[in-house]
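Structure first, commentary second.
For this depiction, one protein chain was excluded, whereas all remaining protein chains were kept in their positions.
Going by the order they are written in, the chains are A and B; count residues from 1 in each one.
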Amino acid sequence: MNLKDVLSPLYVWKRAFEKPYTIKTLKEPRPGADRYRGFHQNDLDKCIGCGSCAEICQNVSIDMIPVSETKEGDSGLRPKIDYGRCCWCALCVDICPSGSLTMSNAYTWVEEGLDKDVRETFCFTPGVDKKPWDNEEKGYRRLEGYELSILERVKMEELAPAERVNSFIEMVKGFSKEQAKKEADRCIECGICTATCPGHMDIPGYIRAIREDDIEAGIKILYATNPLPGVCGRICTRRCEEVCSLSLRGEAVSIRWLKRYLTDSVEAEKYRDLLHDEVVPSGKKVAIIGAGPGGLSAAYYLLRMGHSVEIFEQNEAAGGMLRYGIPEYRLPYGSLDKDIDFIISLGAKVHLNTKVGRDVNFDDIYKDFDAIFAGIGLSESFKIGVEGEDLPNVTSGLNILKLVTLGQDPQLGDDVVVIGGGNVAMDAARTARHLGAKAKVLYRRRLEDMPADPVEVREAIEEDVEFITQGIPLKIEQAPDGKLDLIWGKAEMVDDGSGKRPSPVLIEGSREVMRVSKVIAAIGQGAEYGWLEGETTKQVKLGKWKIEADRWGRTDDQKIYIGGDMFNKTADAISAIADGHRSARSIDSYLAGEEYPKDRF
Amino acid sequence: MNKIYEDLSSRFTLSDYHQQRDNLAFVTVEKAQLVSAITYMRDYLKFTHLVLMTSVDWLEQGKFQLTYLLHNYELHVNFGLKVMLDRDNAVMDTIHHLWGHARVYQRELHEMFGIDFPGSPGVNEPMILESWQGPPPMRRDFDTKKYSEETFDHRPRQHVEPEDYLRQNLYPED
Partner (left out) sequence: MNDKYPPIVDGKSVYDLDSQKYLKMWQGPQHPGVTGNMSLELDISGDQIIKCNTHVGYLHRGFEKLMERRRYINCFPIVCRICVPEPDTNEYLFAAATEELLGVEIPERAKWLRTLDLELSRLASFFMWIGGQSGAFGSGTVAQWSIAYRDYVLDLFEELTGARIYHMYMIPGGVRGGLPEGWIQHAEKVLDGASKLLDEIYYVTFHNSVFKSRAKGLGIITPDLIDRFGVVGPNVRGSGIARDLRKDSPYLVYDQLDFNIETETAGDTYARTLVRWKEMHQSISLIRQIIMLMPKSGPLYTTLPNVLHLKVPAGETYVKAESTRGEYGYYMVSDGSEFPRKVTVRGPSYSHGMALLEHLAVGVNIADTHGLMISLHTYPPEIER
């Protein structure tokens, strides 16, 4: 042992003269670092209550609980966090699709009165229950360069614009198995889409089936709520994708294309084995007027319930608007027939070219059948309401589309103008492009106001359809060269301050002339009630716009149900399918003699 | 790696050889040959370091997989020897004479999986679970969630699934 070893430990006394580095936390609280993972904050304006936070929490410390204030596309639930369980891992912040959930840098919480309910002790609903750290700027946010959710969708391959204008080949190519599984993997299974879908399809369910490569289970899920999945997989208006929680910060899951992938993966012949169900015949007969999506849907479910079904269709093929209103490049007839043939193969008797009120009497149907479901749709195109509308080369969008479906030449000439901004207008303009004519669209409002599907607008632009917006048609005149002169005026958007969307007002004296070979009006359609004549229809009440019926489609006559475009407000295929399904269940109860709740809205 | 495997396979009955990385491979050995194989690897192939011993419960196949992971300090490679045991009669030869810490591993495996290693010192003594009454807890048929629900009190949850909640509120009849 040397002297140095004895003395050197005395060196520690040097420290006695240094400033102590103790932090006096009680007097001067030390804030957490900028990224500190402290108590939660929730931006209620963004939160949609999808429950992803509760799903990923490994400590089960997050409960979704109902709150009073909700908004559109919102489940009405908010995360309540139990700090007896929370481990501050912040995976809930990372997975939050809306980006509403964050963590503050606060880490002290003094709770008084621990004699209260144990479920309320050190638990709170961020954003709803006020806390001192609600507005704290510092704290954990998802950091740049790191993203747990998969925000980009798998790209769908489609034909190039130049390629597709030459033919009516389906432009979207569909997912391969790998692509579909990858896209299905993005779903976080919150189920908000299910509530939004008019048919309440179990969307997370069939997406899970795709992910697990169980096509059969997927098809069964589809048919539980939608007997035309192949159609909806192509042309659905997909409200589900609008509310998809991934769409808040990224792109929605391609729900429509995934549905299409499921139906494309199964051959038509296999449907029967797959969806095999023992049916006990009820001996009741139901008549269905109109073989559109609503009628077909009702037919499918009624057949499944054991009733015999006869369908009356005025056209030469079933499908309604799906066949005559949607161009082939969006919905090939083969795909449509696959779904329809399966429904008919279950035993539906179809009377084609049979118009009720012309070829067959409504009274006779009423007497022969136990119940009637009518899904006539909206077939009467609205008039533009300008002078010269009755000239020979002025027609309607639906008429053009129907002629093309029937294989007839719509005689468009080389230059057409479509008036309107809805899906029919887009279809008509694009059909004209596919037939080789130049096409313009004249719309009263701005591009962003168009009711048409934005994807269709984009595709129309890709196909060189020319858009003239804020243009109001004034008059149509016969031009000397056999063409037409469409006289129109420019409009300006006026906001009347009532909170409604701005309306177009014609600029005084504005007058433009457009020389075209055909004027196509596509500004909406109305219903036609020629079929509803006879002794037995007296009880059915007509409202201001449509026939009055409750949410089951039941009119004031117990036997008569309605559905589809003529009944619902949204007028799309999936709503019609949902109507058919709902009415079918109601008809089933009615035929079984059950009492039905009388609710109206 | 392949050389080691060839050397081993010329002496022992091996199956399921799988090279995971350049420096990591696994192979399954016959139960009766394990101790001689592992001794051979230690003494002749210079796998002098026993990294770990563990078991995987393949409940569905009725087997326990015992993994002995060895390390060679000269080649810096890991080699895993695996043995499949019957779940019903889980008895394995001890290797405590080869490595001192194998005794501890075997004691733990006995306690957690109920695999017996006759002859291993103190193998029957409880290591972690003093006064534990239930079955060996690491076996897959022991349900920890059920156990904790039966044994402990929980703060009840108030959770509502968004999908169910929406259905109840928006379309209860559909």
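Assume a contact is a pair of C-beta atoms (placed from the backbone, for glycine too) under 8 Å apart; a residue touches a chain by one contact, two chains touch by 3 or more.
Remember, predicted model here, so these are calculated numbers, not experimental data.
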Touched by the hidden chain, restricted to displayed chains: A, B
Chain A residues touching the omitted chain (full complex): 1, 4-6, 8-9, 11-12, 15, 21, 32-37, 52, 55-56, 58, 87-91, 94-95, 103, 140, 143-150, 182, 185-189, 208, 211
Residues of chain B (touch criterion as defined above) contacting the omitted chain: 18, 20-21, 23-24, 26, 48-52, 54, 56-57, 65, 67, 69, 73, 76, 78, 80, 99-101, 103-105, 126-130, 137-138, 140, 144-145
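The criterion applied here is as follows: only the chains that are shown with their structure count from here on.
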Separation of chain A from chain B, taking each centre as the mean of its C-alpha atoms, in whole Å: 50
Contact set on chain B toward chain A in their complex: 155-163, 165-167, 169-171, 173-174
Touching residues (chain side chain A, partner chain B) in the complex: 49-51, 54, 60, 62-66, 75-77, 80, 82, 84-85, 118-119, 190-192, 194-195, 200, 204, 582, 597
